[in-house]
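First, the structure itself, so that you have it in front of you.
Left out: one protein chain. Kept in place: all the others.
Lettered A, B and C in written order, each chain numbered from 1.
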Amino acid sequence: MSGNTYGKLFTVTTAGESHGPALVAIVDGCPPGLELSLEDLQRDLDRRKPGTSRHTTQRQEADEVEILSGVFEGKTTGCPIGLLIRNTDQKSKDYSAIKDQFRPAHADYTYHHKYGVRDYRGGGRSSARETAMRVAAGAIAKKYLATLGIVVRGYMSQLGPIEIPFKTWDSVEQNAFFSPDPDKVAELEAYMDQLRRDQDSVGAKITVVAEGVPPGLGEPIFDRLDAELAHALMSINAVKGVEIGAGFASVAQRGTEHRDELTPQGFLSNNAGGILGGISSGQPIVAHLALKPTSSITTPGHSIDVSGAPVDVITKGRHDPCVGIRATPIAEAMMAIVLLDHLLRHRGQNADVQVTTPVLGQL
Amino acid sequence: MSGNTYGKLFTVTTAGESHGPALVAIVDGCPPGLELSLEDLQRDLDRRKPGTSRHTTQRQEADEVEILSGVFEGKTTGCPIGLLIRNTDQKSKDYSAIKDQFRPAHADYTYHHKYGVRDYRGGGRSSARETAMRVAAGAIAKKYLATLGIVVRGYMSQLGPIEIPFKTWDSVEQNAFFSPDPDKVAELEAYMDQLRRDQDSVGAKITVVAEGVPPGLGEPIFDRLDAELAHALMSINAVKGVEIGAGFASVAQRGTEHRDELTPQGFLSNNAGGILGGISSGQPIVAHLALKPTSSITTPGHSIDVSGAPVDVITKGRHDPCVGIRATPIAEAMMAIVLLDHLLRHRGQNADVQVTTPVLGQL
Amino acid sequence: MSGNTYGKLFTVTTAGESHGPALVAIVDGCPPGLELSLEDLQRDLDRRKPGTSRHTTQRQEADEVEILSGVFEGKTTGCPIGLLIRNTDQKSKDYSAIKDQFRPAHADYTYHHKYGVRDYRGGGRSSARETAMRVAAGAIAKKYLATLGIVVRGYMSQLGPIEIPFKTWDSVEQNAFFSPDPDKVAELEAYMDQLRRDQDSVGAKITVVAEGVPPGLGEPIFDRLDAELAHALMSINAVKGVEIGAGFASVAQRGTEHRDELTPQGFLSNNAGGILGGISSGQPIVAHLALKPTSSITTPGHSIDVSGAPVDVITKGRHDPCVGIRATPIAEAMMAIVLLDHLLRHRGQNADVQVTTPVLGQL
Partner (left out) sequence: MSGNTYGKLFTVTTAGESHGPALVAIVDGCPPGLELSLEDLQRDLDRRKPGTSRHTTQRQEADEVEILSGVFEGKTTGCPIGLLIRNTDQKSKDYSAIKDQFRPAHADYTYHHKYGVRDYRGGGRSSARETAMRVAAGAIAKKYLATLGIVVRGYMSQLGPIEIPFKTWDSVEQNAFFSPDPDKVAELEAYMDQLRRDQDSVGAKITVVAEGVPPGLGEPIFDRLDAELAHALMSINAVKGVEIGAGFASVAQRGTEHRDELTPQGFLSNNAGGILGGISSGQPIVAHLALKPTSSITTPGHSIDVSGAPVDVITKGRHDPCVGIRATPIAEAMMAIVLLDHLLRHRGQNADVQVTTPVLGQL
């Protein structure tokens, strides 16, 4: 399959550029009979939407999604769901300054070498604007998973140098940063205000958690659940690292510390992040992702142009000083897509399996 | 596709359990005309082979591979390459003690819930023994990539708490740890000797690097090169985290620091790890992976059995106290497989593209 | 992959129902740099469009396509091409009569059993209206193939009992039937006029030919070029049979008759239909497809309703009395999609191959 489709039974295919007429997606394989409304999609789209606080890009996009197919009388039909979002705020600014330049840390140089031609307006296909459709598709997956009691949620766990301890889910939707600690918000705001004054950007760390996932999802060997999560999460713009459970902390752990012991009352810990041998264990699935600082900053940088000559690049336009801030709903969407795809695969192959061993919770 | 196949144009499908009769693989899509001998495969198999030092499992496996098809008169034919490795040291020990128990941090519990039945001998399909075939398949990919000047190599960058700075590739094959610093080897040996006395295990960090990769490999959006590398590397047993380039360090970086500026003389840094917008930039591709400590340790652990009753599990047998030690050739193999798959995909779609912009090296 | 995507490197994903708001497609993997305009797509869409003669459905659909992405400054960028066609003539007629009935020979009964719910308006997803998007996607494939001198064309070779011998390509676009014999047109018109008076429908046979295809396209074993053509052509609504070359006539042929002998001047015949061992030979690729008579006819038929009770079904609405009449551009589109997909796959794997043996033409 070419690169713009994800999944095997539940598949998401997207198209659309930052400054083209529209974004479009086809979501295939959604189980039939699921109640689905525009509001279900819009809720998450609004969480990702630009321009909702001073800490994100000031581009104004309504991000209003239209359902073109696959839903009839308020329910999914099992047929593919077409989704459309018109771009409305593609400012007709003059791109001639950058059309022959390669902005550092952007995909300009690599798209140029790969395709020879490229849509340079706002990054074209490589823009994070594309992720709007992932969020819409993910909202469908989340809705179905919710009917089975599976909840996928995320939060910001670090902004630049500021670590954000998990306090409460209640806080996450109450601030512009998806911070699970309400007491950290003032510090985050001050940091971001200074960052804008510095004309710089910064990275972030996002944590995504799925609760209520039954044991059994994931296919050995190559389609392990953790491997597919790593794929899906690393495919998000700006992501440079993915961890499952203890992640890189596992390196310095001893086996006696890392192994999550089992008791009849439940697992004693969750270093595994809910996945053993590539298959969900019934524990919460926990993933962390590292996002690099936004590449588009107004501080000039050294680069070259298409002829190979040196240039100084200044990236104007409206950009997020921390792309990680809007990444939480995107990460949730990708995790939900992976989980639903694997749920369908699992119950396809293993419909006959009956196990009497109790499913453990977590202590 | 079911879970035991990786890749789209260059695909690797494997089967085989730890204590079954054999491991088998089918490598499909290899370009024709490549000179390929058993020695090409055996070299890497021997690097992964158990029992070559006192720091790895004492299981004795010759890991002699047989080529069943796809090679004729010393050259690949373009047809699928069948590979076979007979298991020779599947000790007929008594597994009745663990057949109804779930070893902590193993896949026992999850396979049981997924499939209802499982081959409990030595972990069955979930055993790292399966990775022998990845190494054999990867050796084919490496051989083809080498004809284009692409070299894929790895080394251990951390063992438990001991960080190993990169000194020289010359050191890597000269010690049992794939350490790039010869001066660290004594410390590593002492650490491992103590670890065995403690009846414990420990994690490790491996770094893999591909040099000579042309710009252009990787497919937006979901099949980004970094996303597929994350998939492939996370699919290796015990891996809990994957980083590309600066990885999690990106979180605390500022944009002015992270962005790799370009000059006519080359890139000024490589925080990107050789991938921008999901596409190779021509810089070295750099990935790090975190491996958890071996789950099989002789120190007893709490668990349950298939009826849900509490048990104390003692894992006997011959196990690696640090699975990371033998992971370097496996990680190299997976990176090589991903790169070759993407090379074939890229030149399929973009055969017409001619770009006159010079390809930059790295300063 | 779920069922609404076709292809591996060049992929086409579609969505949309007969009476929903729109049809949508995402065409992925098109080589970059191809000049592409709306006219390129519209030309074939108009050939398939309903209501252009009295012999097809009188539904009026402009079938105006919009390109949403993947084309920049008149050229493809290598990124996915989003396509949109709004449905404009979804008559708001009353479907309550048939919503609980299963029309014989339609997909009503099977969709009902598969999904539990279905969009019954005009057949929903099972309507041949969906093929408009195949034609648009196929037009892109045809445009690229044409740059390599590959031409894909089709014609009607039989209408009901009337066999239509191939006379000249010049005739095909000059009549409503895609008849390659201008002298047959009057007979076809008379037959169709009588058929409408009979309130009945009839089948048809379409032949599709690709000329200029280089030898080498097609992947043994399962992805043979003929196997993929059979897949793609059988996936067209109403198709019940596919032949390559001599097809079912091969059954009664002897080997001395069937084999296409080779001479330095060219092949002496083309019973193979241009494919040997699943790989193109450089001869014209020839496929025939059988289309069943339209299921929607006004003559009442026996059926049941969702409760299992007997009903007499009368299918009103505007229908093609012979779906085969508009099938020629659809069949061309599917053949072009398969050929381009295989071209990309072939040159991905076999870019290094250099063969000095001359490519034979056909005598």
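Convention: a residue touches a chain if its C-beta (ideal position, glycine included) is under 8 Å from a C-beta of that chain, and two chains touch if they have at least 3 such contacts.
Keep in mind the model is a prediction, meaning the values are calculated, not measured.
In the full complex, which of C:Ala232, C:Ile285, C:Ile325 or C:Leu340 touches the chain missing from this view?
Spelled out, the listed residue whose C-beta touches the missing chain is C:Ala232.
Touching the hidden chain in the complete assembly: which of C:Asp44, C:Glu61, C:Asp181 or C:Glu243 does that?
Spelled out, the listed residue whose C-beta touches the missing chain is C:Glu243.
Which one, B:Pro80, B:Gly216 or B:Pro329, makes contact with the chain that was left out?
Once the missing chain is taken into account, the touching residue is B:Pro80.
Touching the hidden chain in the full complex, which residues of chain C are there? Just list them.
Residues 1-6, 8, 12, 14, 102, 104-107, 109-116, 125-126, 130, 158, 160-161, 195, 198, 200-205, 214-216, 218-224, 226-235, 237, 239-264, 268, 271-273, 275-282, 290-295, 297, 299, 301-304, 306-310, 324, 346, 349-350, 352-355, 357-360 of chain C touch the chain absent from view.
Using the touch rule from the top, list residues of chain B that touch the missing partner.
1-5, 7-11, 13-17, 20-26, 28-29, 32-33, 66, 68-70, 72-73, 75, 77-82, 84, 114-119, 124-125
Contact with the hidden chain only, please: which chain A residues?
8-9, 29-33, 78-79, 220, 344-353
The rule is short, and it goes like this: only the chains that are shown with their structure count from here on.
Enumerate, in label order, the chains that touch chain B and chain C alike.
A
Provide the C-alpha centroid distance between chain B and chain C, rounded to the nearest whole angstrom.
Using C-alpha averages as centres, the distance is 44 Å.
What's the distance between the Cα centroids of chain A and chain C, rounded to whole Å?
Taking the mean C-alpha position of each chain, the two centres sit 38 Å apart.
Where the CA atoms of chain A average out and where those of chain B average out, how many Å apart are those spots?
From the centre of chain A to the centre of chain B is 26 Å.
Identify all positions of chain B at which a residue touches two or more other chains, and write them in rising order.
8, 220, 346, 349-350, 352-353
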